[in-house]
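Inspection log for the structure reproduced underneath, given as structure tokens.
The complex appears here minus one protein chain, its other protein chains still in place.
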Amino acid sequence: MRIPHAHITLTVNGEPTEVAFAPYKTLLEVLREDLNLCGTKHGCELGECGACAVLLDGQPVLSCLVLGVECEGRRVTTVEGLASEGRLHPLQETFADLGAAQCGYCTPGILVTAKALLDEHPRPTRDQIRDALSGNLCRCTGYQQIFEAVEAAIAVEVPVADGRRSVLDTREHSARGPSEREDASEASGGGAPRALKNAASASGVGVGPHAK
Amino acid sequence: MMRLPYFRYHAPRTVAEAADLLSKGDAMIVAGGTDLLPNMKRRQQVPGTLVGLRNIAELRGISNGDPSTKLRVAPSLSRGDGLMIGAGVTLTELVRDVRLRQGYGGQAPVTGPYAGLWQAARQVATPQLRNMGTIGGNLCLDTRCNYYDQNYEWRKAIDFCMKKDGETCWVATSSPKCLAVSSTDTAPALVSLGAGVTLASATGTRHLPLADLYQNDGIHYLTRRPDEILTAVHLPRLDGWRSTYWKLRRRGAFDFPVLGVACALKLDRSGTVEAARIVLGAVASRPLESSNGAAALVGHALTDEAIAHAADAAAQPARPMDNTDYTLHWRKRVTRDFVTYALRELRGDDTRELRRRVARQELLTM
Partner (left out) sequence: MAATSFKTIGKPRRRVDGRAKVTGQTKFADDLMLPRMVHCKLLRSTLPHARVVRIDASRALAHPGVHLVMTGRDFPIPYGILPVSQDEHALAIDRVRFVGDPVAAVIARDELTAFDALDLIDVEYEPLRTFADPEESLTHSTPRIHDYGDAGNIHKIVSLGFGDVEQAFADADHVFEDTFFYQGSTHLPIEQHAAVAAKDPDGKLVLWSSTQTPHYVHRALAKALAIPAAHVRVIATPNGGGFGGKSDPFNHEVVIAKAAMLLDRPVKICLTREEVFYCHRGRHPVLMHFKTGVKRDGTITGLHVKTLLDGGAYGSYGVASTFYTGALQTVTYHIPTYHFQGCRVFTNKPPCGPKRGHGTPQSRFGQEIQLDKIAETLSLDPAELRLRIVERPDTLTANYLRIGTIGLAECIRRVTHAADWSSTYRKLPPGHGVGIACSSYLSGAGLPIYWNDMPHSGVQLKLDRSGGVTAFCGATEIGQGSDDVLVACVAEILGIDPIDIRAVTGDTDLTPVDLGSYSSRVTLMMGNAAIQAAERARDLLAEAVASKINVPKDRLVFAERRVFDAENPATGVAFSDAVCLAETMFGTIGTTGSYTPPRSAAKFKGGGVGPSPTYSYSAAIVEVTVEPSTGWIDVPRVWIAHDIGRALNPTLVRGQVEGSVYMALGEALMEEQTFRRLPPRLSHALVHKFPSMLEYKSPTTMDMPDVITELVEAPDPRGPFGAKEVGQGPLLPVMPAVANAVYDAIGVRIDEVPITPEKILKALDAKAAGKTPRYGPSRFPDIAWPETLQVPPPWEGGDGTAVNDQRRSVPDTRERHGASASAPGVGPRRYEKVGPRER
């Protein structure tokens, strides 16, 4: 059975978008193959890994199980849409800084899922973060640095209001991380205290060579 | 990448329109897509037409139930108006509804009458899948089996099975019927609450107790006709009841239940059980109600002895087979433990630590 292409209009990362595609395609395939937005990944295409998560009307869903033809008029946010006005989302900053992305393959799905969490709960607890990300498998990190990065992003989001966000922006251009001031013994220790330290330093007070 | 086969797609705006499309045959309903689309990708189901329900407004929303609904559902439970849940309500919407969570803040003792449903819905799959999947979809979830939930080539390698394209049930080769497992979390919980459902088709609508939607056959596991749409779930008003749901699975997310225990109880002021329902999930091709287990409780206080007696009776009919995660002997054996956990929680024991170990969460109310 061959059926003509489907044709829909939707909003992708804030931009009105028209797209035609083979009608059997899921949103995942439409994004990657017809809109060239390859930031959204796939690991099973059966809803068993979470790699393909995107925000659909603000809610995290698995794009591998959303029919393309059901996206008419809807609002999709992918990892490519997290940064705005040339600035990375705080989660992107903290994920990059704190080792939350290793191979980076599950990262887009986790980032959009974490964004939805922070949009709804600006100060989630560790248990809430754990729970919100329970549908995203990561084989590299053991999740701990992911949790810490989400927690650090909470700390980052607050200073935005009082204008300290610019510190982050300079840091983006430096490979030096935010935790530079930590000495080696602190950095190699474990447990919650470090997470707090990271969170504190990720709020970006005078770190990185350009901020000196 | 796994691809869907070609299909025609329709997005009706009313139930009547949808029913009309379904009546033409070779069509299947898609709501959240989380059950059907993986099955289609594995070519377990290849409908020529998909009827999408997501644009049908009348299937969405939760309202205080209509007392005029002539539900002939478990009369002892059905008093007053309860709740009506549209079949298109997502599991996320369901767990966020304050009426469901009432009296349940994640702390023991569980007092809310619908807590068991909340706990069941809360533990389905993953947050993303709960954002997509609907209550109607979870109730109609295809039965599952390790010989069936496989890609086309894998199934070809075993010469297929009775449920799709083959002759034999490989779970028990002499079995005359398919032994695929009812793997819905919400069905046992809703059956324990005495819920009813409405089915609509081009020829009319009918109401039936949810328990009667199911039959113990892995292929014909629903009494729903292919042209019928499950449109609503009716929860009776359950003053004085408390309920709970315990789920056994390997991991704290993703996994379908390999055992679900739903219990609902009504206690009198002295703590004596006035009425009880114990329903097991994932031990047969349908949710399995244990009237013996419930009967063992009625008229007794929830003493350790009464609980043990009821747990033994409730676990007795469980017939796990070798077609899910974990060994069948162990699943059979721990059934009584899980019934015990549920009843102790309903008694008011603090089971949070146990929950944390078994469910790997205390069931946050976020």
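Note that the chains take the letters A and B in the order they are written out, and that residue 1 is the start of every chain.
By definition in this document, a residue touches a chain if its C-beta (ideal position, glycine included) is under 8 Å from a C-beta of that chain, and two chains touch if they have at least 3 such contacts.
As the structure is a prediction and not an experimental result, all values here were calculated from the model.
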item	value
Omitted chain - touching chains that are shown	A, B
Positions on chain B where the hidden chain makes contact	1-3, 5-6, 146, 149-151, 153-154, 156-159, 168, 170, 173, 250-256, 325-327, 329-330, 333-334, 337, 357-358, 360-361
Residues belonging to chain A that touch the chain removed from view	22, 24, 32-33, 36-46, 48-49, 51, 78-80, 82-83, 88, 91-93, 95-99, 101-108, 111, 130-131, 133-147, 172-180, 182, 184, 187-191, 209
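Convention: only the chains that are shown with their structure count from here on.
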item	value
Length of the line joining the C-alpha centres of chain A and chain B, rounded to whole Å	33
Chain B to chain A touching residues, read off their complex	1-9, 11, 30, 32-34, 37-38, 41-42, 48, 50, 52, 54, 92, 125-129, 131-132, 252-254, 361-362, 364, 366
Residues on chain A engaged by chain B in the complex (per definition of touch)	1-3, 6, 23-26, 29, 42, 44-48, 50, 53, 59-62, 64-67, 69-70, 113, 121, 124, 127-128, 130-132, 134-136
